[in-house]
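A single protein chain has been omitted; all remaining protein chains appear in their positions.
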Amino acid sequence: MSASAFPPPVPPGPQVRAVTDEFHGDLLEISMGPHHPSTHGVFRMQATLDGETVVKLKPVFGYLHRNHEKLGENTSYLGSMPYTDRLDYFCAMTNNWAYALSAEKLAGQAVPERAEYLRVILAELTRLLNHTCLAGFLLQDTGASGTPLMYAFREREKILDLFESLSGSRMMCNFQRFGGCRTDAPADWLARAGQLVDGYGAFLDEFEALITGNEILLARTQGVGRLSAALAVSAGVTGPMLRATGVAYDLRKVDGYGIYPRFDFRVPLGDHGDTYDRYMIRVLEMRESIKILHAALREIPAGPVMDPKAKLRGFRPKPGEAYGRIEGPKGEIGFYLISDGGANPYRYRVRPPSLVNLTILEDLCLGHTLADTVVILGSIDIVLGEVDR
Amino acid sequence: METAEQLRDRLQAQFPAAEIAVVPNPGPAAQHSLLLGAAHARAVALFLRDDPALALDYCSNVTGVDWLQAGYLEAVYHLFSMARPQGGPVVIRLRTGNRTDQVTLPSLTPVWRSCEFQEREAFDLFGIRFADHPDLRRILMWDEFVDHPMRKDYVEPDDYEWEPTAHHEVLAKARPPAPAPPSGPPEGTPP
Amino acid sequence: MLGSGLLQGLAVTAKNFVGSFHDPARLTTTEYPEVRTKLPENYRNFPFLVSENAEDPMGTLRCVACQICEKECPPQCILIEKSKDKKPDAAGKLQLYPAVFDIDISVCMSCQICVEVCPFDAIKMDQVFEIATGERFNALLLDRHGLAKPNSYYHQIHPAEAAEVDARLAAERQAAEEKARAAAAAKTAAAAAKAVAAAAPAAPPVPPPSAAPPGPPNPGGSA
Partner (left out) sequence: MSLSWAAGDSVLERAPLIVRDALTRALPEPWRWLANSLLAILVIIGLAGGLFAGLTLVERKLLGRVQNRPGPNRAGPGGIFQPIADGIKMLTKEDIVPRAADRVLHFAAPVVLLAFSILPFAVIPYGRRLVPVELDAGVLYFFAAGAATELAVFMAGWAGHNKYSLLAAMRSLAQLISYELPLLLSFVPVILFAGTLSTTGIVAAQAGWKWGWIPHWHVFSPAGFAGFVIFMIAALAESNRSPFDLPEAESELIAGHLTEYSGFKYALFFMAEYFGMIALSAMAVTLFLGGWQAPLPFLAVIPSYVWFAAKLGGLLLGFLWIRATFPRLRLDQLMRFAWKFLVPLALLNLGTAAFWAATFEWPGALQLVRWALAVGLVVGPFVLLGRRLGAGYAPRTYRYA
């Protein structure tokens, strides 16, 4: 992308503020959450309504806060790995990878070829899983009586079964290690994964037939929660949300971490930055993920999955620091590690895409109705385990 | 992408009065960082964002670090460019005077909106005060909480379960040989 | 035309409704208590301690109370106290054993790190998941009696892995045995040479090597 095509940075701050006057009567303050069916967890939005129009909305966090970073500093490098599963519990595999990548950067640890392929396969499966579920949740938020969500969960179940037979656990995979993966795939695992990937396109077709052309969905999502590219960049929004605004920034292309440069895939871009674009970008990304998965499953070489020099216990990187990041399904998931040469990291920081993407929640919701708030929040795709850490 | 030294020299030429130093990173990652003096940090940050060669329009990660031995807190910003997406992070660090009363740093939220919640988090967990932050409140801990739990010298409460609610009575009933409830609130919670 | 998307959606739901009567891919529920899916071999939930012999689980625990898992456990749910005395292990070597080995499975997060770091293959992941209990304080704190399960059980739930572990252990034991035998042989040879060289009749006899006779080789488990 050329620099000239890029919008200039905008001053921060919500762009629209509805003004109310005496004529419109009292404003209604309403606390959506922490117990609310569609806040996707224990999240609270302190909203002020004029009729049903949102004039102010402050997100309130911390109901799920367990000081993940302090836990990380009080346990060994290896000991933090299972905790990363619990950040964004939909995307344990990518969280694992982001953490392993950062630690490998910190220690200068190499990763064998087969493990890189496995990581790509797992990350793309996670992307399928996350985006499928997100589509289901988003449609649930628009009021579809569970049907899209159940179809999404039907497919998610198949991916979770794969994860379970590989890592032993469906969601808390704890699979990546510094210098490779914990175990090699079981004998028929790659074939099963191939079967799943082969069938996924058909599922997406059916899912789209169910809902993508639905006039009610179009009316509910198009033009709702419009995000400008400039604001998205300034607010550090990443992932499908950013690309829905038309900014081509996909870490798989930009950083080319792992072995992503070997794969041929495209990055879909939206032009409107509204909820519909955010939904569609995810659907299109899934189709690209299927391409990557096909290639990766075809080309995966034999060999060890763990670097022989890697040590499981006693991982003590030399003093220094590293910031590693990957393109998680929700955006840039990064880990910032500072080592003082000890067995525990001196500083262990998670850069949570969900939290940073929420920065613009108020900007998106202002001027929209309460019903749209729910849909906009759904389209941001947050997991509170990661927001609150 | 310029090296940290080149960048330091260029910035120094642009802002002769500013204190800018390179903090080397001895580890294999070799992500060296720039230490900025608090006085000129906002101007330097604006320059970094708007300089066409750098175009660091994207502030990815903001966090605090507590250097207990050295006796100061640090705010670390990881900058990338979406307009010119290549190269690793440009890391800038701001240091407070000490860990007790001189903990104010300039907020970079006016430069990068993405700092809004992350600076709030650094304030909440490390106690770094960001001047000119639009909404500097606690974000993860509750408003009445008094300490900063990510500091290295933070003392954990001895009983996380203890809450001054009716829940406690239920808990006591559920456990027949109930241990005596704590006589006062644990450290860190308000009375 | 307005409504075509709606009709398309209705067609999809109708297809799924009809499909649920004849297509197993469209009726995916497994009705759990009656029907059980086969757990994948890698499935894990809580750890157990491997004992060589089902009749004497406490006497044949592989665990030597080295406390590595206790140190590495991220949520710190393991408590180990070393024994005061030693017992011979499967290879016949005298080892410590855990006098106390508690795992609080209400704290355990099933991460499997204890299994990975154990150098003795003494702790493995179980697959029993129906452990709900009405007593939340003590019933979830498992001691070594509750944790011990025989090697044959390990073979049952993780056949491939267990076979590999057994082969490795057997090889190690054999190597240790051979080494001990060689050492003993060398020692006796050296002693004999010494005795011959010194030819001193008053020299005390060399004590037998400390390695006890090898225990019953039982790599395949007790059952």
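Order as written gives the chain letters A, B and C; numbering starts at 1 within each chain.
Here is the rule we go by: a residue touches a chain if its C-beta (ideal position, glycine included) is under 8 Å from a C-beta of that chain, and two chains touch if they have at least 3 such contacts.
Predicted model only: the values in this text are computed from it and were never measured.
Shown chains touched by the undisplayed chain in the intact complex: A, C. In the complete complex, the residue from A:128, A:162, A:204 or A:374 that touches the missing chain is A:374. When the missing chain is restored to the complex, the residue among A:37, A:199, A:261 or A:314 that touches it is A:37. Only one of A:250, A:332 or A:362 touches the chain withheld from this view, namely A:250. In the full complex, chain C touches the hidden chain at residues 1-3, 6, 9-10, 12-14, 16-17, 19-21, 26-29, 31. On the side of chain A, the interface with the absent chain consists of residues 1, 28, 30, 36-38, 49, 52, 139-147, 150-151, 154, 210-220, 222-223, 248, 250, 253, 266-272, 276-277, 280-281, 284, 369-372, 374, using the contact rule stated above.
Just so we're on the same page, only the chains that are shown with their structure count from here on.
Greatest Cα centroid separation from chain B: this falls to C.
A summary of chain positions shows that the Cα centroid lying nearest the centre of all protein Cα atoms is that of chain A. Of all chain pairs, the one linked by the most C-beta contacts is A-B. Separation between the centroids of chain A and chain B, computed from CA atoms only, is 23 Å. Listed for chain C are no residues, as none touches two or more other chains. Among all residues of chain B, none touch two or more other chains. Put simply, chain A touches chain C in their complex at residues 75-76, 78-83, 147, 151, 154, 157, 161, 164-169, 172, 174, 182-183, 186, 206, 209-218, 312-313.
For chain C in complex with chain A, the residues that touch the partner chain are 2-6, 8-9, 11-13, 15-16, 28, 40-44, 68, 72-74, 109-113, 116-117, 125.
For chain B in complex with chain A, the touching residues are 25-29, 31, 49-50, 52, 55, 57-61, 63, 65-66, 76, 78, 82-86, 89, 91, 109-110, 112-114, 116-118, 121, 125, 134, 138-142, 149-150, 154.
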